[in-house]
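The complex is shown incomplete by one protein chain, all other protein chains being positioned as in the whole.
Labels run A, B, C, D, E, F and G following the written order; every chain starts at residue 1.
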C-alpha cells in the first residue's frame, strides 16, 4: 500500500507490521506521534498489543525489559532527554540480552531546552551495546524497524532505529506499507529460548565475579560482530522480498571517487544532489552514508576508503573534548591501514541548524582546497 | 600529615580540603566509604557542609546541580549503576556549565550484577561533556579532587575523578594529607559569576532554537579545549606548592622507547615494574599513562607517539561493536599524522579480572612479536 | 481601585502562553505572593516554553530550568546552596506541571518531602502533558480524552490523589488552590512562606487547547471545578489535619463537563459514575475536616 | 507433625544470607504461599546476593535480576509479556528491599500502582540499605544509627509511612506482615494472589548485622516489633479500609530497642519520644480500623 | 522539482494544506516531501510549511529557501512579514483573499492569483466562524490555477486527510476548483 | 618488596590486621599497600587480605599470587583450604594457635611460628567469646617473630586503628610481643 | 532591558543560555483575533478584569479605569467574561 506518512508514523507502522506484542512508551517531543498512533492502533484493534503507559522513559525501558524477558516482542520509542534517562537500563537490556527494538528521534540535549535535531543523544549511548541504525528516509524508517527485529532476535541484542527530529520525524513522504503477510514471512513469530519460564526456572543476571564476567562480555562482543553479517544478510533478504535492499552503509557514486564524503542520516541524504551537481562539474566526489553505526562497520569502511585521496566526515553530534563520533570512529577504523587517506572532520547542524546543499558543498570544496587537515575539527557555520 | 588511607577516603579528604559546601550522594558499593566518612566529618564538625541524603543517584546529581547553580562548591561520588542513572543530568550539568566535582569508582556494569572494576561505566559518559581524570594512586585521588575544582571553576565545566573499584577504592596506601591553609591558598573560595541571584534575576537554560544553540555548544567545546592548558598549568602549580606535579599524561621511560604501552589507572601503574624489568633485559619499552581522558589530550599524544615503532593500548573497558575507548581515541588522535606508529588494541581486566605483571608483559611481548596489528582488538585472558 | 491581591507584577507580558492559559495566571498570582526574593526551578512543562526562549524570560526572578524529573530535588539543592552561603530570606520554589509532579517527578518530590527540605513546591495541574500535545498523565481525570487515551479508550484510571500521597508523607502543609480564586491561592502561598519545611500547593490551571474549551471561559471553568466539587479547595496540615477552604453548594457536574471537548464522548451513565466518585471523595474530605476541627480550634487558641 | 504453613519448600538451602537473616525467612514463607508458578524480579538488594552467584540460584522460580529503581515496572512488563503470550495463572512478584521501595523505586511503584497492573509487590523491610553496608533509607526508623547517620547525628526523620502512601494510591490491597508471624504473612499473600490489580506487602525482616543484634533473636525481635506496636500488622483494602491483623497488649518499647545496637545511644527521653510517636500512629490505625468496621462487616455478609 | 511554501497562522490548517497537496501529488504517482517549519508556536502565531514535488525520489532534506511558489492562507500576514522572501521570479503567489489579484501591486515580478477560500470554508462550516479552516478550499483553487495537481487527486487527498466533515471538505475543494481562475499574471 | 597474605574468617578482623600492619610500617617511613580480597562474603566465610611493604613507592596493583609470608588468624582454615598456595619457599607462616609450630608438619619448607592470640584476645575481652578479635595480638606476635615492623610502630598503629578498647588492644599487642618467639624453623 | 537582543556572533553571547532581557520584546498583540473594548460608562473600577488577565495586559489609567495594553493582549476574552458589569466586549480584529 502506498501512503504519504510522517517519519514518526513510519516507526508506528514498523511496529505494527512487526506485530509488536508489548509497547511501553512515554511522550516527548518530537516522538509523541509514534505513541499516539500506536495508542490509536491499539484502540482500533488494528494492533493486538499490551500498551503500558509508564510514568517515565526510565520505566518505559524497564517495562520493555520485563516484557521482552517474558518472551514478548517489545517496542518503544523516545528521544534525547528520554533516551538519556534510560541510560542505565539501556546497559541492562544489553547485558540481559533482550532483543528490544526502540525508535529514537535525534534531538539535541538540554540545557538549554531545545527540540531540534542533533545526534548527540544517541551517540552518547554508543557504549551501551545497543545496535544502532541511522535512517535517512521515511521508507527506511519503517523497513528498518522490521529488519531490526530480524537481527535483534538472532543475536539477542537490542536495536535502536534512529531518525532526525523534524527533518525526518515530521516530514511526510511517499512510503510503501508492505503487506502484513509478507512481513510475517520475513519476520516469523519469535520464540525466545531464554525467556522467563515457570517450567524452566532460572535466575537471570545474578552476581558474577571476575571468574566469568569477562567471558560474558566477550560473548556480547562476538555477537555484536556477528550482527554485522546479519545486517547484510537480512538486508539482502529484505531486498528480495520487498524490492528495497539495505546494507551497513549506502554508497553513492563512490567507485571512482577521489574525494569521499562520509556522513549519516539526513545530511547524507541532502549530500546526494550535491554530489550529482559536483559530478556534473567534473569533480570525482562520492558518498558513503553510514547506516549501521553500532557495530561500526570498520572492515567495510577500510575496504571502501583505503586509497582514496581525501575523505571528509560530517558529524551532527559532538563528543566534547574529542570530535564528532563518525569522524572519530572512521579514523579509528582506518588506522593501521597502509593507504589511509587524509581525513577531515566537520561538525555541522547541531541543535537543528539547517544543513542545506550549499553548506554540504562548502565542506567538500574546503576539503578539496586543503592539502592536509589541520588536525582540528571544523565547525561549519558557527556565527563568528 | 602522613596517613595510610584507602582510595575512597582520599576522595572524602579531597572534598574536605576543598571545603565542599554541599554534598549530595547515594550509597553504592564500592563507593559507600566516601559518603560514610563525609557523613562522619560533617557530624564531627570537621566539615562544614550541607549534606543532602537523596533517594537516588539521579537526585544526587540533580541536588548537586541546584546547589552549584546557587553558587556553592559541590561534591558527590558514585559508581557504575549510579553513574549511569545520572546520565541525563550529567548532560545537564555540562550544558548548565556547573563546576561540580564527582568521584566515580569504576565498577563493571550490570547485568550480571558485579562490583569489580572496569571502566565501561565512566567511558560510557565520555560524550556528556564531563572532564575526566583517571587516577592511579591514593595520593593522586586526593590531589586530583583539589585540582579538579581549580580547573572546573575556571572553565565552568564539571569534572569526574575516576578510580578503580577495590584496586584503588579499597586499597590503603601512604598518603600525604596537605595542610588546609595551603589548599586554601591553592584553591580560594569560589565566586560563581553566573549563580542564581535574586539581585540579578536571570533564567538559565531556556528554550533555544537553531539560531543560537550551535554557538552555545561551540563555547563548551572551546572551554573544554582550554581546560587542557589549565590541567597542565594547575598541575604545575600544584607541584610547586605540594611537591607533586600532575599533567595530562604521565610518562615513564618514554624518551628513547620504541614500543610504547598506553594505558590508564591501575593497569598503567602495574605496568611500571614491567617496563623496569623489560628495560633491564634491554628492551626499549616505555609507558604513557593517560590521566586526563576528557578532553582527550590529542595534541600531546601525537607529540609523544609520532614516530614510535609500535604502540599498544590496553583498555579495561569495551564499547561493543567498536573497541576499547583509549585505543579508539588514541588512534583517532594519531590519524592524519605522517609517522603514525602501528597500534595494537588490547582488552584486559573487564569485570575485575586481575591484570598482574605477567599479563601486562604478555601484551607487550605479543606486540613486539607481531609485525602489524591484525586489525581486531585482542581480548587478553578470555578462557577459550 | 481596591486591590484584592497584591498590585505588584513580577511576571511580565509577552510570555508564550496560549490565549486564556491558566498556568500563566497561576504564575502571575504566585509571584505576587512570593515577590522578587524568590528563586524558581522549572522542570520540562508548558512553563519551559511560556517563560520565553533564550535570551528572554518572563518571570522576573532567577530561574533554573531543569530536567523533567528533578524539580523538587533541584530546589533542595538550591536551598542547600543558599544555606551554605548564608543566604537566608529567599523563597525557593519548584514549579512543575502535573506530569512533572504526579508521574516522572514523584520520586524526587517524595525524597525532598521525606527530608522535609525547606522549599515550596507548586504543581500547576492542567491534567495532562500539555507541552507535548495533550497526553495522559496520572492527573488526568477519569473519563477524559487525550491523544493517548482516545475516545474509545478514554482514561479509565482515577486521578491520582496527590494531596493524599503528600499527606501520607507527613508534609507540614499541603493545599489545593485554583486560578479562579486568586485571593485564596495567595493566602495559602503566604502561609507556606511563613513555615519551615516542604510545602506543597496543588493548583488547578485551565488549559483551553488541552481541555478543548474556549479560552474566555478559562476562569469560569476553574470556578466550576470547585463549585461542582470536582476540584475541592482544602488544606492538610501536618499530613493529618484537613480544612476545607470553601464548601460551596454543589452545582451539576455537567456545568463543568459540557464546555470541555475532552469529556464530550461521555454517556450520561458515565457522567453519573464520575459524579459518584466525586461525591465519595468530597464526603471523605468533609469527614476528615470534621475530624480535624479540634486541631484547628486548638491552633486558633494558641495564637 | 502439624504444619501451620505449607510444607512445600521452593527456596533451597545454601543461599548467601547472613546467619539469622529475616529476609531469607521472608522469602522462604513467600514461596511457600506463591508456589512454583511464580516469576520474580529483584532490584539490587541483599537478595541480589543471597540468591547466589552466577550460575546458581536459590529461589527455585524464574527470576529476573533488575536495576535498583525498576522492580515494580519490570514486574508490570513481565505481566504484560505473559498476557501478550496468553500465559495466565502465573504470579508476577516484585521483591524488593526498603531502599528499593521507599526510596529509589518509589516512582516505578507509584506508576505501577496507578495503572493497577496485576502484580504482587513485596517489600522486605530491614530498615536500611543493608547490601551496601547499612546506610540510612527513608524506612530507617527515627533514632536509629546507620553508617550515614552516626550516633551524634542519628536519624532525625520519621520512617516513611509507605503503607499510607500506597493507600493514598487507592491500591486494592496493602498489608504489613512480619517474619515472626508466618501464618499471617502467608494468609495475606494468599489473599493477594486471589485478587486482580496491584497488591503491596510490607514485611518487617530482621537483619542481625544491620540492627546490631544477635542472630538467634531475629524472630524474637520481629515479634517484639509487633508487640511493642513499633510495627503493627494490619491491612488496608481499597486504599481506604483498615483492619488490624492483631492487636496485642503493648509491651515496653525498650524490650524491642535494648537488644539492638542501632538504638543503644538513645537517651531515656529520646526513647520516650519514640514511644509517643509509635503510640500516636497506633491509635490512628485503631481509629481508622474502627471507622472501617462497617465495610468489613458488609464484606463478610456478601461472602 | 517544485518547491512550494505555505504561509498561515496556527489553527488555520496551514500544515494540513501542505500535507493535503502532498497526498494528492502522491496519488498521481509522483514523489513528495512536506514538512512544517518546526517550532513551538502557539495558536495565532505565523506558521510556515513546505512541500517539494518531483518525478524522482527527493533526497534533499533542508528547508526551502527559494521556493518556486507560494500559498498564502492568511492575507493579514502580507505586510506583517515578507512572504516573498526567496521566492523565485515568476513564481505563483496564491492568496486567500476576496480582493482582486491586481490589488497586490507589491508583488511585481510574480504571478498573483487570489481566491476567497474563507467564504467557501464558511459556507461549508469548516472550522469556526472566528477561525475558518481554509486549507481544502485553497487546495482546490491551487489545483485549478496552477495545474500542479489534478482535482481528482485533490478530492481523494482531502477525503483521506480531513479528520471530520469529509464531504464538506471535498465539496469546498471542488467548489474552489470550479470558481477559481488564474486572474493576473505579472512579469 | 615484602608481600604478606592474611587468612581468616569474616568477623575476625583479618582485613584490619592487614591494615594495622600497613599503618605500623608506614609509621616507620616505609611504603605500604594493603587490600582485601574483594568479595561480598558474609560473616563466617573465609577471608583473605594482602599487604605489600617496600622502601620505595609501590606501583604494582594486582593481587598477590606468590606471597613471601603468611599470617593465619584462623587455624581451622588449615586443611579446609590450601593456605600455602603460591607461598615462596622459606617464607614465614604465623599461625594463631595454641599448638606448637612443630605440630604443623605439613608446612615443610617454610618457617612456621605459632602464637595463641585467641587467649590474649579473650583476656582483654576483644570481640565476643564466640568470636574473639585476634588481629592486634597476632600483630604483636608478628612483630616479635619476624621483625618486619617494630613494636613501637605497632603500638601506635593499633591505637590509631582500633575503633573501641584502644588500651586493651595495645596491651594485647604488647603482651603478644613479649610472649611470642620464633619457635621452629624448618627448611 | 525590554529591547530585543541582537547578536552577530558567538562572542557576543554569554557563556551559557542565560536570559539577558524580558519577554516584553514579544509583542503578543499580534496573536489576537478578538479585541476587548471597555465601556467606561458601565465600569465600576472593581479591578476584576485586571485581576484575571493572564497576560498582564490591563493597566489602570489615572482615574483608575482599566486600559487594555493592545501591544500584548492576546484577546483571550477572559476579562469580558469575568467583568461583573458586562463592560467589556470582544470585537473582531481586522
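One rule holds for everything that comes next: a contact is a pair of C-beta atoms (placed from the backbone, for glycine too) under 8 Å apart; a residue touches a chain by one contact, two chains touch by 3 or more.
Since the model is a prediction, treat every value here as computed from it, not as a measurement.
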Shown chains that the omitted chain touches within the full complex: A, B, D, F
Of A:205, A:297 or A:373, the residue in touch with the unshown chain: A:205
Selected residue (touches chain absent from view) among A:216, A:260 or A:274: A:216
Footprint left on chain B by the chain that the document does not show: 111-112, 382-384
Interface with the undisplayed chain - residues on chain F: 42-45, 76, 80, 130-131
Touching residues (missing chain, whole complex) on chain D: 1-5, 9, 11-22, 24-25, 28, 51-52, 54-58, 60, 63, 182, 208, 214-220
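In this text, only the chains that are shown with their structure count from here on.
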Magnitude of the superposing rotation for chain E and chain F (Cα, nearest 5°): 180
Between the pairs B-D and E-G, the one where more C-beta pairs touch: B-D
Chain D: positions in contact with at least two other chains: 48-49, 54, 65, 67, 69, 103-104, 106-107, 110-111, 114-115, 138
Contacts with two or more other chains, residues of chain G listed in rising order: 7, 9-10, 13-14, 16-20, 31, 74
